[in-house]
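Inspection log for the structure reproduced underneath, given as structure tokens.
Not every chain is included here, but those present sit where they belong.
Lettered A and B in written order, each chain numbered from 1.
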Amino acid sequence: MEMKDAKRVEIIIEAPMENRLTDVLDEAGVTGYTILPVMGGSGRSGRWSREGQVSIAGGMVAIICIIRPDRLEGLLEAAFSVVERHIGVVTVTDCSVLRAERF
Amino acid sequence: METIFSLAAENLLSPIILFFVLGLGAAFVRSDLSVPEAAAKTLSIYLLFAIGFKGGVSVSNHGVDSTLLLSVLAGLILSFAIPFVAFGLLRTMTRLGTIDAAAVAGHYGSISIVTFVAATSVLQSQGLDSEGYLVAVAAVMEAPAILSALWLVAKFSGSKNAAENAQGTKGLVREILLNGSIVLLVGSFVIGFLSGPKGLADIESFIVAPFKGVLCLFLLDMGLVAGRGLRSSAHHMRPGLILFGVLMPLIGAVAGFVAASLIGLSVGGTVLLMTLSASASYIAVPAAMRVALPEANPSIYLTMSLGITFPFNLTLGIPLYLSIAQAFGG
């Protein structure tokens, strides 16, 4: 199978910031991403869990973004402008993709 | 005084409170009991739907009272003003920084709908009526406090950055006003008003009969969440903060009482406006604070609101407000 190099960006961010992040990504021309739910976690601000929660305040989501390497910098800048003041984790991994023409 | 105690005792043994205590207890002993997030959200939707609709029907029954507008105005003013009192108190009573103090203050200006519902159910068991439109006042009081909190930060925060952001937060006001719980509460209120007693007859066995049982389940869940929050944030709960968490609702209740007396609400209505002023938000405001004041520590405001003030109102506050309203008001 023919595969092309790409970057897999994973952004774990607070749920109330989700729309702001995706809006910024859209503006930066990043229109492909997938959002995974998160059940809980732990960090410097302690442990948390979505169990029984009504407010979205305490939750996070994981946004996965497969992107061509040359567009990575733009994505990261856009993401950083939102994540900057907020808790959250941004990681980038090398990967290869099928049907690279789609990205 | 006798009545206060007997009322409080009766209240403390109602299933609603006992299920909250069960949740608290289960969380403290680290039981794995939990309510799925989707279920908790659905219970909350059910409560807003039912309380809004019933409020609307009640207004359509009794006609639009001349006091409606005054009450809405009072709600607006209380929600805007209370955070300033709270902020002042926090800065003197506790060692919280400006941003944390403003964030906590914002919670106390806004309201907790479950506390409101619990008060309604105490009124009911006492055979007391209240103005149906106080549901609309509840909705109106959700948001203004957030703006006060942001203004406090902009004004008092040394960190120019935080202040800037607090103001510059794009679309936040819109987001707050169109918050799901406000839209659902107001929407159901309007629908209840439009469909009137005929509409109520249609869905009565869904929103009236099982209401208290659903509330028990919801309070079980709130107990679990509050308990877990208290357990993991116990170290933040200095005496000053705890004291504030009990004092502030009393101050809020007094403010609510004054407003209700000026407007001329019924005893039941007075209790509800006192309860609204006394209660602190745990859904809408925390979410807004994460967006607008990310530097504020959520462990503090969530634990204050859900772990201290909510249980206080639920158990002692509401009976107390009722006694006051009966003694001095009505």
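Assume a residue touches a chain if its C-beta (ideal position, glycine included) is under 8 Å from a C-beta of that chain, and two chains touch if they have at least 3 such contacts.
Everything numeric in this text was worked out from a predicted model, so none of it was measured.
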{"item": "Formula of the whole complex, where the shown chains each stand for all their copies", "value": "A x3, B x3"}
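Everything that follows uses one rule, which is that only the chains that are shown with their structure count from here on.
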{"item": "Mean-CA-position distance for subunit B and subunit A (Å)", "value": "34"}
{"item": "Contact footprint of subunit A on subunit B as seen in their complex", "value": "34-37, 39-41, 44, 165, 170, 221, 224-225, 228, 232-233, 282-284, 286-291, 294-295, 297-299, 302"}
{"item": "Subunit B partner contacts - residues on subunit A that touch it in the complex", "value": "14, 16-17, 20, 45-47, 49-58, 85-87"}
